[in-house]
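Sharing a structure with you now.
All protein chains but one are shown in place.
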């Protein structure tokens, strides 16, 4: 557990009165910056040149910019040194592992508000589903090409990401036909028919409670538009292009909270202290009101961008506008006040 | 009209300075509790053991918990006595009639902010549609198995609820085939093709005005996901699993307000004073911009859970965040200030 001790050391050298919250210029950065400012933190945007122009529109949310030429440069010693000198805590988001690579990410000598090892599990499709099953959360059936099946399935190619690299098939024969020769490392999952719902959780080590801060539906191209066409032969694709807000039937929330609790508990087997902060369970609700979780995200999801002024759920907990980005900053603030910063960082 | 006099008597014994707002632990309870607290009321959660753990996450919204072992126990004398001693007004929601049964509900000796007799009409599919027609609100055509028809229809089995027990068919032959021997008491309604919209109204006896506080789309499993699949043979099902926000074309709002007015007026034939508080008209907007109402709810609907911090419409009326739950509590407060509590309770 070498990296953890090193993180402890980095934190011990930080000026606790000048902690800054840093984020890579993508995914949910605007929300994270906005939330950090609301909680009184200075912010640091880490950006490549192509993104600078856009984020300059929000310079009132950004105190410092750390310029890098490629995302992977964040792993270079001088960049790390610069971030450490600014007392930066990075909030990792869904683009971060993808951009910087998982080796660099895992050992990065910057404190993260977020869970390195759980994000590592998230990045491996097989470990991811195995983790959910071991947590006791219902997941879709999996099929192998060794067996015969007639079911409607979704096939995930190696490296599938953000909804790309998935396809739907009906039965083994159709899977084999569509795969062609690329049969290695594919995941074949029961396609659960029902309404999708993505739950945004926040686990607070300081308040020792799990909060449900919002729910969304991912808006996918072209799957969410095919129904508008008459009798079409177009195959669905699943690239996530945005998010749509929703609330869930209140009588389902106890179950959603239960699965969240199970997830938190299971993370203690993976990382020191388990998960701290945001995560997401990605589910289908069937017409018998059972919930099947087909993926998770071990960090902030972009669906939280819907709720920058609070969600139908966050208002139940907080009597002020509380986005996920602000909730993260609030937790860091609470931890600083209690001299427990190390407990919320990984 | 025995029960009404009894309610008057119960109210007359209440301590008006210590009115508490009570709700069963389901449906829109969190919103109702949240709204009641915002208006300065103490709250009472009535709950069965299985729900206690979940609602304990929101104990900051709950002043008293009344524990019952089954929902029907709310009808027992000692529970009623306890609620009366706490000066409780219950806000009935969509799960209440289902949970406690309509006989108990109708005679329950607890003041309700909501309409017993209109909820009774709501619970009977035939009276429900008859009520809408008598109010002068456009409804879908109905078919009987005595006649022949080729139309696309939706068939509602007896006891259909929350979207369960419905199916779609094309023409009489298909209906008969899908029904099998269960032909009794089915309702066969024209399936109106168009965009669904559910209007959340609030009628205020104190301000003597009808407000439109929000609009939603019910999110149904699996109907709202079938369009994502290529050429599927899966039959749609209509279990409501949540709600999605929407706004309506402004030029349609006068019509929506007109239908709401008609509804309010018609309720005066059913219950003393007509409806007080929330109700919902559930419609399809056709591509010629006509509106067809296929159902109503004579009480708060779960779609209002979207708007816990106000909706695009509530902000037009109120210069503060006004959920339907808070609006209910506000009306009780206004009635208390004017010594007119009996006028808003049923």
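Every chain is named by a letter (A and B) in the order it is written, and numbering of its residues begins at 1.
Following the convention adopted for this analysis, a residue touches a chain if its C-beta (ideal position, glycine included) is under 8 Å from a C-beta of that chain, and two chains touch if they have at least 3 such contacts.
Computed from a prediction, not measured in an experiment: that's the story for all the values here.
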Open item on the list: In the whole complex, not just what's shown, which of A:129, A:306, A:328 or A:345 touches the removed chain?
Closed with: A:306
Task: Contact partner of the left-out chain, one of A:102, A:130, A:204 or A:239 - done: A:239
Open item on the list: Considering the complete complex, identify which of A:8, A:141, A:164 or A:340 is in touch with the unshown chain.
Closed with: A:164
Task: Where the missing chain touches chain B, by residue - done: 152, 168, 191, 193-197, 209-211, 215, 217, 220, 223-224, 226-228, 231-236, 244-254, 257, 284-289, 309-310, 312, 315-317, 321
Open item on the list: Residue by residue, what part of chain A touches the chain that was omitted?
Closed with: 26-30, 34, 50-51, 53-54, 57-58, 61, 95, 164, 219-222, 224-232, 234, 237-245, 302, 305-309, 321
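Rule of thumb we're sticking to: only the chains that are shown with their structure count from here on.
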Open item on the list: Using Cα averages as centroids, what's the distance between chain A and chain B in whole Å?
Closed with: 36
